[in-house]
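Before any comments, here is the structure.
Note that one protein chain of the assembly has been removed; the remaining protein chains are unaltered in position.
Letters A, B and C mark the chains in the order given here, with residues in each chain numbered from 1 onward.
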Amino acid sequence: MVIVLKQIATEKNIKALISELQARGLSTNYSEGTSQTVLGIIGDTTKIDADDLQRLSSVESVKRISEPYKTVNRKMHPDDSIIKINDNVKIGEGFFNVIAGPCSVESEDQIIEVAQRVKKAGATLLRGGAFKPRTSPYAFQGLEAEGLDLLLKAKKATGLPIVTEIMNLIHLDLFADVDVIQVGARNMQNFDLLKVLGKCDKPILLKRGLANTFEEWLMSAEYIMAGGNHNVILCERGIRTFETFTRNTLDISAVPVLKKLTHLPIIVDPSHATGMRWLVEPLAKTAVAVGADGLMIEVHNDPSKALCDGAQSLDPDQFDVLMSDVKRRVQFEGKIL
Amino acid sequence: MVIVLKQIATEKNIKALISELQARGLSTNYSEGTSQTVLGIIGDTTKIDADDLQRLSSVESVKRISEPYKTVNRKMHPDDSIIKINDNVKIGEGFFNVIAGPCSVESEDQIIEVAQRVKKAGATLLRGGAFKPRTSPYAFQGLEAEGLDLLLKAKKATGLPIVTEIMNLIHLDLFADVDVIQVGARNMQNFDLLKVLGKCDKPILLKRGLANTFEEWLMSAEYIMAGGNHNVILCERGIRTFETFTRNTLDISAVPVLKKLTHLPIIVDPSHATGMRWLVEPLAKTAVAVGADGLMIEVHNDPSKALCDGAQSLDPDQFDVLMSDVKRRVQFEGKIL
Amino acid sequence: MVIVLKQIATEKNIKALISELQARGLSTNYSEGTSQTVLGIIGDTTKIDADDLQRLSSVESVKRISEPYKTVNRKMHPDDSIIKINDNVKIGEGFFNVIAGPCSVESEDQIIEVAQRVKKAGATLLRGGAFKPRTSPYAFQGLEAEGLDLLLKAKKATGLPIVTEIMNLIHLDLFADVDVIQVGARNMQNFDLLKVLGKCDKPILLKRGLANTFEEWLMSAEYIMAGGNHNVILCERGIRTFETFTRNTLDISAVPVLKKLTHLPIIVDPSHATGMRWLVEPLAKTAVAVGADGLMIEVHNDPSKALCDGAQSLDPDQFDVLMSDVKRRVQFEGKIL
Partner (left out) sequence: MVIVLKQIATEKNIKALISELQARGLSTNYSEGTSQTVLGIIGDTTKIDADDLQRLSSVESVKRISEPYKTVNRKMHPDDSIIKINDNVKIGEGFFNVIAGPCSVESEDQIIEVAQRVKKAGATLLRGGAFKPRTSPYAFQGLEAEGLDLLLKAKKATGLPIVTEIMNLIHLDLFADVDVIQVGARNMQNFDLLKVLGKCDKPILLKRGLANTFEEWLMSAEYIMAGGNHNVILCERGIRTFETFTRNTLDISAVPVLKKLTHLPIIVDPSHATGMRWLVEPLAKTAVAVGADGLMIEVHNDPSKALCDGAQSLDPDQFDVLMSDVKRRVQFEGKIL
């Protein structure tokens, strides 16, 4: 971390600053430039808040040099992490997983039919929303606890592990038999929820927030890992930009960037990234090519009747076509699906 | 709402669509253009999800014409709403309120000292964080329940109503004596929290999310009002853009836009909008001039020692200067502070 | 196009509006809803400016339904356009081209060495900047006319057609022997330049502006085509977002979206999209997979000494490795490189 001092900083101010840093176990390197004086901080700066130091009247700006995250940092854990789900599914280096299913669980018939079709096509996990975050209070909010029961029935019928979203920490007990708990984009910085999930032992699928940087996303993963739960899977699902043709803008560079910064696996959700059915296939191809560890795709038995996100859902036949292409590509990359 | 049909839409598809709409109590107007055919929907479309209709294979796009919100809509409630707090504070048309205090409550002495100083300077409510949303799990997370107790002591000492942030619905009971419950930017779309707040009878200060549109913000207010709680105050606190010099970009046009779209009061937080102490005063001036109903400003007894957000906090003397200027300006606008 | 009328619009206003539209050869469809009245416009609305109609006091908003572009529109030209360069290079459906070379032409030795190496590795066109748009007036601005001469020497030495950027319409004569004229991101809406290029007969490589939508980009292509020059190649090179880790954010969805909206070929520039050498390869893979018609990649004989963009340039050995992978992938897609 480098502190740029104000030209008006007095010797007394600077000494006080150095003392404060020493009290936190850090040493400093003082460097006087032509127009700026700079204080380099030497030591573990993970627990120092760069914004926080700007409160000091002698400080002009603070530049962070090391990453503010620790447990998620690849520098601390050079090998890729592999997240195991129920002993038979592995997410991470070498394995390619496809999580598929409807936006919302709507009925027993629906979720079991979709589960059977996506399993047959090659999906390795089943997704389905029971608790749904909706922009409008008047929109369908999900079947809630009943939806979780139906997902478990679909799991029983197919053997597919299930992935479903939690919206609220008081619901955690209801997720006891869920295999992977999803944290949605709007909850990526719901820190109280992250803390609770850090104390449970289930894999967490952490979606990127609509307007969150790579660093903020990794800090949210750090919240979970700091609690002791190291089973975190990241999911890029598009960010908000000025372009309105697509629902969001898929930031495909997230995959290689995060592969460099962290050891955690990362998957891609082309359905939410675009909001349009016909864009799912081309973007799924980019995810395989760029080195993602998997895909999350919305599939509905009858998208034209879906209670939510029908416009971005594939029907089972379309998903069959997609999967046969994805399998060829995964094989080309030398990975296992 | 206007539905643009695909060129490939068959007569059968279109009839099915018209029937579905009629089943929801809506009538339609069919208009065949040179290159596009359009179906106008007549009736209350508030409860129709425009994205949802795009699931249909015959639909090319859906354009919303009426607003998707109802209770917050000024068209339904032409007069400004005035939110009353403890009978002696009124927020809304004609009244200008200043909410001031530290980012975090740190100690009894600190919060009481700040409360006394901001009251003396003319603030009408006291802010202070007990539960703090922090990007890093290693940063100070607030004094939590103890912080709420200290705020209540400061309220007792000064008579100032208190405003403080809730991060989590299980904490609601702890907020029994709080006067205004704040929903932070990161929780603007924490819909489960909004639903719970819709059932309580306290005024809610709803901050705009980092990357949320005016419409999404109003939909979140609608969540609270749909639950029965009509005491909602909006707070613009800067949005995320490509510009990184300031922490966020204050969208000052939010004030006149929301004054047109809704009857709810709106205040401005120049501290979070910029992240820099020296920008608080100029932006506070714009808030008064543009017609905001108030300001929310971070004040700390000793910003250089603040446990968070010190860089954007004023000290009490700086706040005195600010307030004497704000008072002149409020008077110029013909409002009451 | 659909015009939403204000509730206060009088019958007289509406009649005047209908007359104005009729005078432009358009007919209308009037539809009175519960809360909104809507006027559908029937006829060719390409030449109507939606923003412009909002000047009328009776108009609340205008929603465009057909695209505002014509000649670039795939609806007018269902087959893919193939752009021929010097009879032996074809850009478009079925062909995959790689444009490679340094950010700047720096010397005869440099450009010839790079040209020979990229040709050997399989590049089909040579890039190199002679006129350089630089943020700072103190940065290297390119060799200008001399740079063009050196490019022509490299073309003579290798037979590779050359692609280079024009910054200014008075330079057009200097580009007489250039094969493809590039319009950079910062000039995408330099309309006077586009008009002049519309009158010449050379292929134009039109880069997307930093913060321009797909529609604006296509309108700029329309400027060139409206002048009579139908040889336009689009190039996605990343957009500006809130994420600052990468120089820009590659919007890979641009490829399938534009393939749907227009018949023009589209290539991808992963070098500018990220600004980082190690991200060029993974993003190049996504471009092949998603169906782009080619790549534009910065290659320098010695990136550590490059006068600009060294950080994102590959050296010739790295480019060899990249190309051997790209060739395998192009073959997998069933295209010709």
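For this structure, a couple of remarks:
Assume a residue touches a chain if its C-beta (ideal position, glycine included) is under 8 Å from a C-beta of that chain, and two chains touch if they have at least 3 such contacts.
Bear in mind that the values here come from a model prediction, so they are computed numbers and not experimental data.
The absent chain, not drawn in this view, touches the displayed chains A, B, C throughout the complex. Touch with the chain omitted from the figure is made, among B:L125, B:L143 or B:A211, by B:A211. Between the chain not shown and the residues C:G92, C:P265, C:P282 or C:P303, the one that touches is C:P303. Against the chain not displayed here, chain C makes contact via residues 46-47, 49, 51-52, 54-57, 68-69, 131, 133-139, 141, 167-170, 186-187, 189-195, 210-211, 216, 219, 222-223, 226-227, 240, 247, 275, 303-311, 313. Listed here are the chain B residues that touch the chain not shown: 211, 213-215, 239, 241-246, 249-253, 255-257, 260, 273-274, 278-279, 282-283, 285-286, 288-291, 329, 332.
Mapped onto chain A, the interface with the missing chain covers residues 2, 4, 29, 31-36, 38, 40-44, 61, 63, 65-66, 75, 211, 240-242, 244.
By definition in this document, only the chains that are shown with their structure count from here on.
Distance between chain B and chain C, defined via averaged C-alpha coordinates, is recorded as 39 Å. Chain A and chain C, compared by their mean Cα positions, are separated by 32 Å. With touch defined as above, residues shared between interfaces to two or more other chains in chain A number as follows: 211.
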